[in-house]
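A protein chain is absent from this complex, but the other protein chains hold their places.
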Amino acid sequence: MSKKLLTEHFGVQGIDQLPVYKQHGGYSALEKAFKKTPDEIVQEVIASGLRGRGGAGFPTGKKWSFIDKKSGKPRYLVCNADESEPGTFKDRYLMEVNPHLLIEGMIISSFALGANLSFIYIRGELLYVYHILEKAIAEAYEAGYLGKNILGTGYDLELYCHTGGGAYICGEETALIESLEGKRGNPRIKPPFPAISGLYNNPTVVNNVESIATVVPIINMGGEEYAKIGIGNSKGTKLISACGHIKKPGIYEIELGLPVEEFIYSDSYCGGIRGGRKLKAVVAGGSSVPILPAELILKTEKGEPRLMSYESLAEGGFASGTMLGSGGFIVMDETTSIVKNLFNFTRFYHHESCGQCSPCREGTAWMEKILHRILHGHGTLKDVDLLWTLQKNIDGKTICPLGDAAAWPVASAIRHFRAEFEDFVEHPEKYQDVKHYFNQIEDKQLA
Amino acid sequence: MEDNKNIEFSADALALAKKLMGRYPEGKHKSAIIPILHLAQAEFGGWLSPKGMDYVATLMNIQPIEVYEVASFYSMFNLQPVGKCVIEVCRTGPCWLMGAEDIVNHIESKLNIKVGETTTDGMFTLKTVECLAACGGAPMMQVGQKYHEDLTFNKVDSILEDYKKNTTEPISHWAKDKIKA
Partner (left out) sequence: MPKVTIDGKTIEVPQGTTILQAARMIGEEVTPPAMCYYTSLKTSGGYCRTCIVKVSKMSEANPNPIPKPVASCRTNCEEGMEVMNYTSPEIIEARKGVVEFLLANHPLDCPICDQAGECHLQDLSYEHGSDDTRYEFERRKFKKIDLGPFIQLHMTRCILCYRCVKVADQLTDHRVHGVLNRGEVSEISTYITTAIDNDFSGNMIDVCPVGALTDKTFRFKSRVWFTNPVSAHRDCEKCCGKVTLWYKGDDVLRVTARKDKWGEAEEFICNDCRFEKKQTLDWTIEGPAKISRHSVISANHYEKMVEPSLFKLNDIKPFEDQ
């Protein structure tokens, strides 16, 4: 079993309450942090090698170091708790079970950045978690961890929770900022980057929930010590949201570098494929990252075992690799229709496109319509080629990464499963009556 | 167009709205629009009519179009009347792999409505929504702020039965008992 840094106390009864959290070492990292200067904390995080856990994997410490301190404008820290990437549910779990871990991370990170006002932007659908956080924040104010002159240090911080209204795009940091300003969640054109001009045009850092929570163990154990965990440039532990056709869906905290095969088949993790079926494909980092067929997810093209790390999953580029992304690990067994699954993903991106820029607005809708046509038996071989060129015309041409996120699943599905697409359009009748998913519902009812 | 029946916040909602607006820097209270629209939806019976949104505009001292723009962008705001109990079934990726389509079909035939429709007694509205970050409990659905995970047909039946029996007031995402300053 790998180290538990984030989920260590998740089994403890009442860990969502401040006294219990404190009994288990809670807020000790904060006290440690206040003995350091903000810059020293930034250095610790840089030394830890922590990379953003929201999906892009950008080094967190480096992101912090970009924040504009010279202008003298107020600085903000915003926690991105707009978790909406299909396949990802780790942040919800973390906030629901151990809200104080995030709050402690927020206070330390805000102190490091010199922010006196910080927000947790949580997706609106998670209002029940919003109320859990509000309660925990109130406890933290009560205990003097928030507000004026925290623990007598002279440092002031107001921390608020803010709820979204239902839009995947608000997980993109500039769309999140727009939304937090009370506008439509339209991503901004970068540059300027938020570190220079973010919330209310002031310097802002936006970090994922897990990234901020990880700052707590980093301060507790020291950045260098943290960096000893993991492999290569993938340091530390990562929460993986495992779902799909596996025996044990759920959240697993893994040490980066764990072999994918072990993650899928070991009883400590996913426990293998349900019903003894065969693995067909995996989407390893949330719906946006390229889908890989079984042989390429278990082993790289060079025949080396694929590991759960930023580098290993990306090995081979998009030709034969994928991305760790947000850690949303979606497993598909042999009964899955890749074509139908792609339709589902594409419908999602169409539904979530903000509509600002033309390639994404028109392209996502168009791709969905073509897949819909294929699904209903009216597709042609030309449709597969058309999908391929459309994804190419979207990829890299849009304001924000949603366009890429919509294009990559299409590109990878066609790249690795072209024969299935061709078979589908030529013999649609074969696929009409096939149960295209593992019928969990019937199985559960039998059980 | 139909209108919200009562268009005025309760004293509790008003106090909470003011508190929320006070969380943002001077002159930036427009930031609170989404939380306040959640309150409005809870206060106005689960949906937002133009008059309801105009009330929010007045309350926040912003232009009505700014409220319409925001309310129509975010999927949680219902701009048409809904039933007391809005069932939102996740249809995305992992939930779909685990049978979300069957769950939707089951509810449709059980309630005798299609997705997007409301039962004639005004009790249930069925919606499909995109990923709700509960993929480990797929298939799943949300009613108000409550997540119902690991659904089976039997489970859905008893959940619907429960709501049918116990729902008197419209259920909103921002729970009524959480509307306090």
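Which chain is which? They are A and B, in the order written, and residues in each are numbered from 1.
The working rule: contacts are C-beta pairs under 8 Å (C-beta built on N, C-alpha and C of every residue); 3 or more make two chains touch, one makes a residue touch a chain.
It should be emphasised that the depicted structure is a prediction, and the values quoted were computed from it without experimental measurement.
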item	value
Sole contact to the chain not displayed, among A:Gly144, A:Gly317 or A:Gly396	A:Gly396
Residue, one of A:Arg184, A:Arg274 or A:His416, that touches the chain absent here	A:Arg184
Among A:Ile177, A:Cys357 or A:Val410, residue touching the chain not depicted	A:Cys357
Chain A residues that touch the omitted chain in the full complex	167, 184, 189, 350-359, 361-366, 369, 386, 389, 392-393, 396-399
Residue ranges of chain B at the interface with the undisplayed chain	50, 63-66, 68-69, 72-73
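The definition used in the following text is that only the chains that are shown with their structure count from here on.
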item	value
Contacting residues of chain A [partner chain B, same complex]	74, 83-89, 91-92, 117, 123-128, 131, 158, 160, 162-168, 179-185, 200, 241-245, 249-251, 283, 287, 328, 330, 332, 336, 341, 344-345, 348, 351-352, 354, 437-441, 444-445
In the complex with chain A, residue positions of chain B that touch it	23, 25, 28, 30-35, 37-38, 66, 69-71, 73-77, 91-94, 96-99, 101-103, 129-139, 142, 145-147, 150-154, 173-175, 178
